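Missing here: one protein chain of the complex. Every other protein chain is in place.
Chain naming follows the written order as A and B, and within any one chain the residues start at number 1.
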Amino acid sequence: MSDSSSVANGPKSEIYEALTSIRLIDPHSHINPHSPASTTLADLLGYHYYTELAHSAGMPKSRIEDEAIGPKELVERLVGGLQPLENTAQYSWLIEICRTFFGFEDDRLHLNNWEALYDRSESIMASAQWSETVLDQSNVQAVFLTNDFDDALEGFDTDTYIPCLRTDDLVFHLAKPEVRGRLAACTGIELDGSLESLRSSLKQRFEHFVRRGARACAISIPPTFTPTPVGDGRASTALNAVLQKGISADASHLEALSRRVFWTLAELCDEFGLPFDLMIGVNRQVYPEGVFQGQDLYDSRVSLIQYRELFNSFPNVKFPISVLASVTNQELVSYAWIFPNVITNGHWWYSNTPSFIARDSAARLEAVPQTKQIGYYSDAYKLEFIWPKFDMYRKVLSGVLADQFVGDRGWSIERAVELGRRVLRDNVDEVFPRPEGAEASIAPEEITGVVGVATAVAGVTEVLQVDALPAEEEVQELGVDDVELSDTPEPTGTSADELETLVEDETLDVGNLLDEDEPTAQITPLRGETSFNPDDDSLQLQSDPTTGEFTLPVSDSDSDDTLEISPSEDDSPAEKTDPTAETVQELEEFDLEFLDDDEESK
Amino acid sequence: MSDSSSVANGPKSEIYEALTSIRLIDPHSHINPHSPASTTLADLLGYHYYTELAHSAGMPKSRIEDEAIGPKELVERLVGGLQPLENTAQYSWLIEICRTFFGFEDDRLHLNNWEALYDRSESIMASAQWSETVLDQSNVQAVFLTNDFDDALEGFDTDTYIPCLRTDDLVFHLAKPEVRGRLAACTGIELDGSLESLRSSLKQRFEHFVRRGARACAISIPPTFTPTPVGDGRASTALNAVLQKGISADASHLEALSRRVFWTLAELCDEFGLPFDLMIGVNRQVYPEGVFQGQDLYDSRVSLIQYRELFNSFPNVKFPISVLASVTNQELVSYAWIFPNVITNGHWWYSNTPSFIARDSAARLEAVPQTKQIGYYSDAYKLEFIWPKFDMYRKVLSGVLADQFVGDRGWSIERAVELGRRVLRDNVDEVFPRPEGAEASIAPEEITGVVGVATAVAGVTEVLQVDALPAEEEVQELGVDDVELSDTPEPTGTSADELETLVEDETLDVGNLLDEDEPTAQITPLRGETSFNPDDDSLQLQSDPTTGEFTLPVSDSDSDDTLEISPSEDDSPAEKTDPTAETVQELEEFDLEFLDDDEESK
Partner (left out) sequence: MSDSSSVANGPKSEIYEALTSIRLIDPHSHINPHSPASTTLADLLGYHYYTELAHSAGMPKSRIEDEAIGPKELVERLVGGLQPLENTAQYSWLIEICRTFFGFEDDRLHLNNWEALYDRSESIMASAQWSETVLDQSNVQAVFLTNDFDDALEGFDTDTYIPCLRTDDLVFHLAKPEVRGRLAACTGIELDGSLESLRSSLKQRFEHFVRRGARACAISIPPTFTPTPVGDGRASTALNAVLQKGISADASHLEALSRRVFWTLAELCDEFGLPFDLMIGVNRQVYPEGVFQGQDLYDSRVSLIQYRELFNSFPNVKFPISVLASVTNQELVSYAWIFPNVITNGHWWYSNTPSFIARDSAARLEAVPQTKQIGYYSDAYKLEFIWPKFDMYRKVLSGVLADQFVGDRGWSIERAVELGRRVLRDNVDEVFPRPEGAEASIAPEEITGVVGVATAVAGVTEVLQVDALPAEEEVQELGVDDVELSDTPEPTGTSADELETLVEDETLDVGNLLDEDEPTAQITPLRGETSFNPDDDSLQLQSDPTTGEFTLPVSDSDSDDTLEISPSEDDSPAEKTDPTAETVQELEEFDLEFLDDDEESK
């Protein structure tokens, strides 16, 4: 699946080929595990990179965010606005997806060729195993998620979709009643003004996440924030002010509470052995009239010196750090070179284009211990983007290795590839080990998440279980009004057993994917394809055209629009009572399924 | 005229050749339309880049800025100080000018070869059509100017020399009595303490500039400035304080008035449809003992977040933005990627050297919509510099396109050239359209500004008209004492009719230069020259050796040193009364003609 045409022959090409054979774990994404892949091109073109760039190039927001637009109409509109973006790296991701996954053969997507692609891709994506196919074609073993703190983390295979506790809301928005409401609902602990209640509820979240296999705590941080400890007295005052006045509390109280919560999270990372991913530098809503998720920018005047006390105070917490601006990269290099607990992490967002990656990765590779560099993460919202984004990185990395290690330093190709493998894959395993205390994944491990490329077969028992019992997110996605969650389990119409008859029962031997010491055998296309052209016979399973999943039949007993969800085994009762009325309502106001991730969770 | 010797063969070379054939519009310069080209090497070597670099390398300021030095003496002195600069990109511009326009064949300019070059170039520049020759050889169709707010904008072809309203004085120096005096003089509106008088006078300037074809409002801004609106009450207080105390007013009043004026200018840009060029980051007079125009530096700690409110408040105003420091380039890329009204603009001043251009342009080309990038402007003070500066940019651009688009992304040469054309030329047309309400240019359009390369012929009626009636700037350049301008038109000695007999009356068909939809045919040297070697026979017209123009005979009636200038048709009477006594006096104290541009208008 390598695109060797655009890589010159020689060491760069050889290194690139070797790197593409490395099976990946993507250490940061925004994948929704209940709907990991796309169902139509609208899921791809709806990615904020395209909406915001098209908007920036002149397309009115109303053309994109009109609730009444169907996915096909939306794609037509966006395609009509793509021409100004054809130079961008982001556009090249899109074309590469279309060529790699949908047999697209053109260089550009335009109003004369989009519809055939739309239809063809829709039928391909309708495969019940589409997510698995994408993962496999992309040579991806597992994907880290970005989970809201009150995510139940149920209904998906946590070995393939690895939970991460995202804490922006807790640190920066605890003053909002709805956030406190969510926290109380999922923990069963009401903030009563005592610091104990605050710590207990946060700790309960760590227990929940670690039990479900979470491998990181994560947060994005504005450039103005400086994490320092807050004494109990000050913190108590701040907490009580916030409990009384919410977001109207004095800014100094809001800020003190933020720092206290942040510091407590760091303590809990220490206690639970979780790395604390810091994504430093984003200013939210700089452009409030921008499109969804296209409103955030930054002030590059930030320094890691602001984290001095944090790094010193938590020597046993690993801090994988992403910086938004390339001008902060040298500081990141220097701090990772000195502090044992500082790790360089990927190329984030506005620095995730080739020229910034090239200069930033070169600086890291020559000065940070090789064991302390997480080369890349996709940040993707849909699985299809993992491939082109990692491939962009692999090409840049190959160039740096070829020029600066093989060329300038006389390394062998093999040694260069060894370094590439370390930053691409090995360090992910080592920096983010499975925490002690995690329960086994629900899914039977021997049949997890991988299917052959050219044969649409699978044993996706676990996925089917998900669909049988919808997760909270899925309920919300359906936009059902007045959802009431109860503790009473009740079978719904589609069972795993019924669906099993629809799929072939042959499962592929894909090796022991969980044994990190054993190199995973590379999956080879059966007929030696370099791209994937599914035949129609393989695609008989019909999925919901909107969600890409098996449809969720509304139970007959749901005449009052109440869905009843089975309780999970491992959480406090509060987690299953109705925490989300407000959230559901908010989401309903914004009905684009492919856009409904939390804008602050990027 | 391409210098292909220094461009490797292959895609880069092919792209470069294609880009050199694109006829340019230079979207920002400091060209004086009444004296656009040089007359001696002193005009070239007097460029602040050479004086400041020579000074930095050890030449005393007094060696350069002694009023008594004639142009030839000055050139000798500067040539004696050039050796330390031979490594600089700026030096390469100079050598390229000498080789391209004056048949210079050496690599270095030194005390053993400068004089022959001086003499030869002087005779070449003496051509009456020298400006047109330079434009033509440089493949330049038109040039944006930088006009003081009280510029009459008369006496030149505004299709070739496109006015731009420069507003530094209004925003940052309105506390100076002379600036307020100039404003009152040119508008006929006295600031009376009311915000209405302030707005009216500013609006009058927009009306004047737009009527004369201005295509942009522009300003350079210190890194500390943050434009935000100022309420009427606060603004009124500030205005009155400044009217009473001038520059002695409290700093908070000066700052509030600056922000109020700036905001009003943005409102007027919105109203008149003018783009607002922002050149962000310069600190003026950091080195007050530096040479003229070699005193300004910067603090790279500036952020576009300071412009957040401005960009949000004026969605319909285009903001082409230049940043002084390359470390701000990523912010510019990101803001242009998100904000529809933010446009990347050129490579300014301290970032205008190849390595900064390479990294900054690469970052833009891969992430900003291609329609939102103004690739380059010359910032030149004399026409001769447009060629080498743009050529430096073209070479870097060709390299980026060849490496990162043809190489890394597999683009065709044609597609890469298409992108190059867009940022080099097409976007200039689209971002800076001729505003509605502009009057037709005074000059007969069919004979505007272009002549054949090897035949020194022209029909430069308009230019001759300029010389017949000197513009205010020209009067000042002559250093005449106690100039008094009156409303009474009075013919002076040299008329256009008389001069017409001196030039051949054949005009070249150069196509319709105003039709932007029709690709301009490339001018081909008649004998296939790659550089220009004028023969002496072509250069019979003798011009003033100091100004390069036909001399301005002082009228016999001027025994009391009073020049009488004809009124223009379109402006308020106040514009023609004596606004400039102070300015004239200031300029007289500084008598180097080639150096007398406003130091703050860079």
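What we mean here is this: contacts are C-beta pairs under 8 Å (C-beta built on N, C-alpha and C of every residue); 3 or more make two chains touch, one makes a residue touch a chain.
Note that this is a predicted model, so its numbers are computed, not measured.
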Among A:13, A:83, A:113 or A:334, residue touching the chain not depicted: A:334
Sole residue of B:92, B:378, B:404 or B:427 that reaches the chain not shown, by the stated touch rule: B:92
Touching the absent chain when the full complex is considered, from B:21, B:300 or B:313: B:300
Full-complex contact with the absent chain, from A:106, A:119 or A:366: A:366
Absent chain, residues of subunit A that touch it: 301, 303-305, 308, 311-312, 315, 327-328, 330-331, 333-340, 359, 362-363, 365-372, 404-405, 407-411, 415, 419
Subunit B, residues in touch with the chain not shown (by the definition above): 3, 5-8, 52-53, 55-58, 84-90, 92, 107, 283, 286-290, 294-295, 297-301, 325-327, 350-351, 353-356, 359, 395
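We adopt the following convention: only the chains that are shown with their structure count from here on.
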Centre-to-centre distance between subunit B and subunit A (centres being mean Cα positions), rounded to whole Å: 49
